[in-house]
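A single protein chain has been omitted from the complex, and every remaining protein chain is retained in its original position.
== subunit A ==
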């Protein structure tokens, strides 16, 4: 069988021109049918030992194609492609080949599938977003499907990500994906690693690199240290880190490349947070996203285990110990009452300066005690851990070991004034894109809270944002950190803390136990705040170090 002519071309499907898609689909159909026929003929020949191996190989190849086709039939924004893919799958099945079926989670394990927008029922704006995304990547990933709760943000997010990965920038394409893999692997996020391993190979990356960081060029290896510190303890970044990268003889990074890398690293660290925070399921066409077994055999999903999420158990626990609705109803009421009080009190009673300063310290210190009780070490899955070294290095609160790290004051180095200028200087246009993204995330509101409408949520959003950055030691002079204590309850803090600092430990229980009355879209909204605040915090530390290096 000549492999050349059977080389599968999926990119034709990304075209916006329906006739182009048509021909591409027809082409795919023929290839698949030819392969299927071939397999059948091999099966029917009575005994052919020499062919056993190649048979398995070609079956494996076919299965990959079928899985991809399954993904298309579910997730392609173009209706014709969805229908035709399904048709092809059916006809393959009729030929007696087992076809895959998606594992029934939907895009997110935390959010019931029916809550999430179905592909095909989106409105015009969302459809435009979907087709843009599909045209760029050839897929519609689960992250997009969850984020589409907030289309305004999604647009900015996709634009930025597209620019970072595909538009002009100092780093070669395969480097970008590899850096993405490095960053995601730091948080053992197999979802993102899998996605980008595919992309990495697609843009011509060397498969050897995937065996571990030590097989990648020296230049990327050097980035490992920065990746590690940035992901877990960004406040430790010094200009010496930067200097080490920029002055390494022939392996040195240029400033522009470094800024690109830093942006990518922070983007993927925080995206890993989102992936775990929203319980994103594996892609349909990736491992663990589909199965060839009939439904009855097992509900078991590999990725759940690697992510430390045993969703089946969680489900039972949850249904058993569900809090009465009325109870959680009062939760929302209480929160709103507190907001109202704060709004009113603010002008009357003024806290003294020392009081304000100590409130920040308290919040900072307390944020480390806020931790999920089950602190057992989850050993990362083998295939992910090979992308980074030093697995023991994780988030450490600064005050825990008596190390006093000076507080980072936003008034002295902030994104708007300083960070933006630096990024835009070294990596034009990206500063603008990230700036817009921060803005949208920070200002996004529908003025709703659970079942209440017309609520000014700015206070709550600011509390969340500042609490996240507080965990990284970033302080806003003009914020009263006492508000955080009033507005964020413990289970919420546990969730935030886990998602931001050790996302791999997030469980469905945590997701369910905070803000029980709130809608899923609001919880996703919280996650958007989380990832942007985290990204900004990491960026601030990295960029400050670069600025210090430059002066």
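In the analysis below, a contact is a pair of C-beta atoms (placed from the backbone, for glycine too) under 8 Å apart; a residue touches a chain by one contact, two chains touch by 3 or more; residues count from 1.
We adopt the following convention: contacts and distances are computed from a predicted model.
Visitor: Assuming one chain is omitted from the figure, identify its UniProt name from "SKP1-like protein 11 isoform X4", "GATOR2 complex protein WDR24", "Alpha-methylacyl-CoA racemase" or "creatine kinase".
Guide: "GATOR2 complex protein WDR24"
Visitor: Which residue from A:61, A:151, A:170 or A:244 sits in contact with the chain not drawn here?
Guide: The single option touching the absent chain is A:170.
Visitor: Using the touch definition up top, pick the residue from A:17, A:60 or A:478 that touches the left-out chain.
Guide: Hidden-chain contact among the options goes to A:478.
Visitor: Would you mind spotting which of A:256, A:332, A:362 or A:444 touches the chain that isn't drawn?
Guide: Considering all chains, including the one not shown, the answer is A:256.
Visitor: Pick out which of A:110, A:175 or A:420 touches the chain that's been left out of the picture.
Guide: Of these options, the touching residue for the absent chain is A:420.
Visitor: Residue by residue, what part of subunit A touches the chain that was omitted?
Guide: Listed in rising order, the touching residues are 167-170, 250, 252, 254, 256-257, 346, 350, 353-354, 356-357, 409, 411-412, 416-418, 420-422, 425, 427-429, 432, 435, 477-478, 547, 550-551.
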